[in-house]
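A protein chain is absent from this complex, but the other protein chains hold their places.
Moving on to chain A:
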Amino acid sequence: MVVTDPRGGDNPIVWVNGAFLALTGYSRDELYGRNCRLLQGPLTDAAVLQTMRETLAAGQPFEGEVFNYRKDGTPFLNGMTINPVRDAAGKVLFFFSAQADMTDKYRLETAMRHANDALERQVGQRTADLQSALEQKTALLHEVDHRVKNNLQVISSLMLLKARRTPAGEAREALQSMADRIGALSTAHRMLYPEGDVTCFDFKEFTDDLIADLAAGLDGDRTRIETEIEALALSAAMAAPLALLIHELATNALRHAFPEERRGRIVVEAKRCEAGMRLVIEDDGVGLKAAPPNPAGFGHTLVEMVVRQLRGTLDWSDAGPGTRIVITIPLSAAGAS
């Protein structure tokens, strides 16, 4: 603590306590009669001093921090509170100043700031590393996606080339229908990962594409395929089995429901239901009695296997006229959105 006397010319120190002597390293003899500026040095902030002078001249109390110097020349951060002491008439008699050594606080703050800067640099570096790792993985995903699609095209081309060179008959038909199944899988792959979403696909757009491929080969006046699909985003893992399933059942209906130039239509319908999704493939053709499904046939086995894989149920019934196939597929919370 320090008391100065503004009435005594250069506002000299007239009293200090022991703590002040301990803080500064001076003796009383060296301080009394001197102005406080003997504590100042190169680190002392002139702007703070200016504010202090103006505040005190106005008779106001002042609080602030400046660097001061001990007798041995070492600096310390001096946190000061200076109050004017007035007489009964309000005239300033003394300034009473309390000091606290803020050096440790200052060091701590500086250390914290440095630590923060270092952490931010580290976080920045990590983020850049992660970003670059992510970019590499994205590039890899695109590359793999590209290869899968290209290979599907090669497989499909291979089958079709062989089919073209095989005499008309059972073998050729088998090759052709395999190529068509691969085509359905290809549609599934084409619909995956369109704009970065790797988890889901648009089931409506997917089914419309799939059915459009089937309908392209039809005489539109005789047989039609229609779709009534609710907007559903399904899990990407369901794309391939659903493609095979819908392709197989719709193809089967086209092949067996309308013999001898019979006219008709097939409707593929999908809706949400309590259990998940209800998929209906219905035709107005000759019906089950006229064309019973062949339980040993490959198509039939394929359908049953795929429904089992999707943990669904399958029901064939007479639609009078025609055949109705109802498939219920559970959708997990993650399976649809």
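Please note the rule applied: a contact is a pair of C-beta atoms (placed from the backbone, for glycine too) under 8 Å apart; a residue touches a chain by one contact, two chains touch by 3 or more; residues count from 1.
Heads up, the rule we're going with is that contacts and distances are computed from a predicted model.
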One chain of this complex is not shown here; going by its UniProt record, which of these names is it: "Carbohydrate ABC transporter permease", "Probable septum site-determining protein MinC", "Response regulator" or "Phosphocarrier protein HPr"? "Response regulator"
Contacting the left-out chain in the complete assembly, out of A:A57, A:M112 or A:L161: A:L161
Who touches the missing chain here, A:V2, A:C36 or A:L152? A:L152
Can you say which of A:G183, A:P241 or A:G312 touches the chain missing from this structure? A:G183
For chain A, which residues reach the chain that was dropped from this view? 142, 145-146, 149-150, 152-154, 156-158, 160-161, 164, 183, 186-187, 189-190, 205, 208-209, 212-213, 216-217
